[in-house]
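Below is one structure, written out as structure tokens; comments come after it.
Left out: one protein chain. Kept in place: all the others.
Chain lettering (A and B) follows the sequence in which the chains are written, and residue indices restart at 1 in each chain.
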Amino acid sequence: MALTEYRYSDVIHRCFRCGYCKFPTSFIEVNNCPAYARYRLESYSTGGRLWLIRAWLNDELDWSEHLGEIVYSCAACKNCAEQCPLPFSDDIVDMIVAAKGAMVERGSVPSAVKEFLENVDRQGNPYGTARSKRGEWMEGTGIQEYDGQEFLYYVGCVGSYDTRAQQVARALGRVLQKGGVSFGVLGDRENCDGNDVGKLGEEGLFEALAEENIRQFKDLGVSKIVTLSPHAFNAIKNDYPRLDGTFEVRHYSQLLRDLVRAGKLDVSSGFKAKVTYHDPCFLGRWNAEYEAPRDVLRAVPGVELVEMERHRADALCCGGGGGNFYTDFLGGSEDSPSRIRVRDACATGASIVATACPNCLTMLEDAVKAEGLDDRLKVMDISEIVGEACQARGS
Amino acid sequence: MYELRFDERKCLGCQTCDCLTKCQYMDIDVETAKTEMRKIINGEDSFVLRQCVTCYACEEYCKKGNHPFYLIVERQEELDIPPLPRPLIKQGVQMGVPWRGELVVQDVQEPFLDMCMFPQLAGSIQGKLFDSVSIAPTDARQRAHFFCQLMYLHYARSSVIRERLPQVIENIARHNVKEVICFHDECYGTFASYAPAFGIEVPFKPVHFFEYLYNRLVDLKDDIKPLNLKVAYQRPCSSRLSSDKLHLVDDIFDLIGVESVEREYVGENALCCAGAIRMQKYEGRYELADDVLRRNIEDMVRAGTQFCVFNCPACFDSIGHVVARSGMNPIFMGDLCRLAVG
Partner (left out) sequence: MDSICQSLAEIVGEGHVSNRPEELYIYSRDLGTAEPHLPRYVVAPRTTEEVQQVVKLANREKIPVVPLGGGLTLAGLVMPLRGGIVLDMKRMDSILEVNERARYALVEAGVSQGKLVAYLNTHHPTLVHSEPGAPGQATVAGNVAIHGQGDLAQPYGFNSDMVNGLEVVLPTGEVCRIGSCSLAQQWFTQHPLPDLGLFLGWCGTTGVITKVSLRLFPRKRIRDMGMFVLEDGDLVPDILYRISHTEMAGDLIAWSQELPVTVSGLHNISIFISGDSEEELELKRKLIRVGILGEYIHSGVGGLVGLSANVRPRLPRRPPVSTIQDIKKGGGFEYVGAIMPVDTYPECCRRGAEISARHNIAYTLLGRVIGRSHAMMFSWSYVFNRADEDSVREAREALYESDDLALELGGIPWKPGVYGQQAVMERMDPNTLSLMKKVKKLLDPNGIMNPGNWEVS
């Protein structure tokens, strides 16, 4: 694809590299772009990335594995879009995704990305683990397969296959059961939602996945979906409709809030801890949902909710987006965004950092270990906290 | 080409000279008023031309509909006695120049709401009250094409109004609507008062925003939950050009279950926001603006006002924060009505 064919050819040169994209609103730290935080070289900032993309499309730079890594190190966290003061700010992440698409088209992608996409294509998940094992997480839970219940509980790839995230998938299932929610899961019939595939620039594969999912959901008569992961929430809410797939979709934190408010979920046993909440990008900046998870936490007796300095729209991404939970372009350093984030969490004095995303959960847990903070900070999903609060007194 | 349709015989034969004797800012007896009006009619200088703070009220006071305020502004311009410093006049006049592209005629149906210079307030035009309303402009870059121009009465630049208004009217008319609801009181005043006073044809019927609100509230009567609030209406200067519509304020308040507080500065005696007064060049105008504002706010507070209700975005911008820091809630009338119907 030449620059003239690139969808944003009339916009990409407008980046001035002023650097607002590196900061949160308060300017308290310059490392609010996860890739720039990790590498602290201008090439990895959003502005640097856009200039490099333009240079590549303009044949001023040849493709290299390093260029691929720079472009794919973007976690699609949207801090840049949030902070850029210019009229095209909403398009910034799309510009980078479009460049990734150009790389996919040319067959020039880093090997880890290639692996991710091939695994999804073959086995419906980035890990490459057999489809037949996708439903194993639900064994022994009593959770039913979807067969016309009110909600389809869509688990997603991370929740289905990652051993730690499977615990969360089960925890949420139990909470939904306790709340009397009528729901079912797809088990090994479930396929990748495609969110991260799209953000990796493989639009063709994304559409194929989405269309297949839409067909499946419609055939099963699904109208309401509750997702474990904000990534799936984002794809189903924002991208599926243009492929004729419109469903009433909620992230689980929104459903839990409704259940607690309606008195259908008894959390009176409480959970005594100082908790700080990490805003997942695909729930927060992508979908402006900052309050539902907090409302759920605040409703649990004993939870003392404290905020990190960078929270809500200013949250520092864990670095797991854009496929990076698998490709790991942002790992391996004390400057990795996930490690910075757990240090932020520790600084609040909280003993728990709560998440509402299985990607964030796994990224932050690994970071706690790497930082040697195991004895001071625990990472828990909100569903696990709520689960404990429903636990005693036979609730 | 357009001239003020002013009948000097009505003025010269007037025994009360209400336009000047009722002025809230000048202490003038009838004889002095007659003398000064004669000078003004004759195109001569008069202290009135300097002491006028451009509150528009004399347009209402004149029971003969003879447009004394428009005449004052004409003379201020002819004699080069503008109330504002020249740089502010230049800035103000330039503000109304469309420079962000040609007019884009929008696809609208009636009921059609003209937002004038305030498309940024379109967020208030939603919900049951407005569910079938089309608005224009929706793009802030288009707003100068819809700008009613009337604010130049504060600038002694009636000529600018006459120069630009016909095109603005044409811009609106190109949307093929028979009736135009005017979001801002000033637009209504432009089409219903100023244009006819100068013989400028208006090919559509201007509808006062409060008239639309009232009629719509009547339609939605069963949905109204009385708000049970004590409110004061901040009457804008342009309301003086449509005093026949002022009753709609209380009519709306009655429908939505709010009580208009008993206060001194209400109706004909209302105080403007003084935003224009503050910018004027004459000595003491800054302090006068502060004084007008102080009296207005104290009056509202004394009367137990909970919500101060606005029509005019300029008033809101000018004194909304002062209202808030005085312990009252500033709110637009449309938003208050939306609260009542849900």
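What we mean here is this: contacts are C-beta pairs under 8 Å (C-beta built on N, C-alpha and C of every residue); 3 or more make two chains touch, one makes a residue touch a chain.
Since this is a predicted model, take the numbers as computed values, not measurements.
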{"item": "In the full complex, displayed partners of the excluded chain", "value": "A, B"}
{"item": "Hidden partner chain, touching residue among A:Glu60, A:Glu118, A:Glu139 or A:Glu291", "value": "A:Glu60"}
{"item": "Touching residues on subunit A - with respect to the absent chain", "value": "13-20, 22-23, 26-30, 39-43, 48, 51-52, 55, 60-62, 64, 66-67, 70, 85-87, 309, 333"}
{"item": "Touch list for subunit B against the chain that is not drawn", "value": "82, 84-88, 90-91, 94-95, 97, 99, 278-279, 281-283, 286, 289-290, 293, 317-319, 321-322"}
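By our rule, only the chains that are shown with their structure count from here on.
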{"item": "Where subunit A and subunit B are represented by their mean Cα positions, the distance between them in whole Å", "value": "51"}
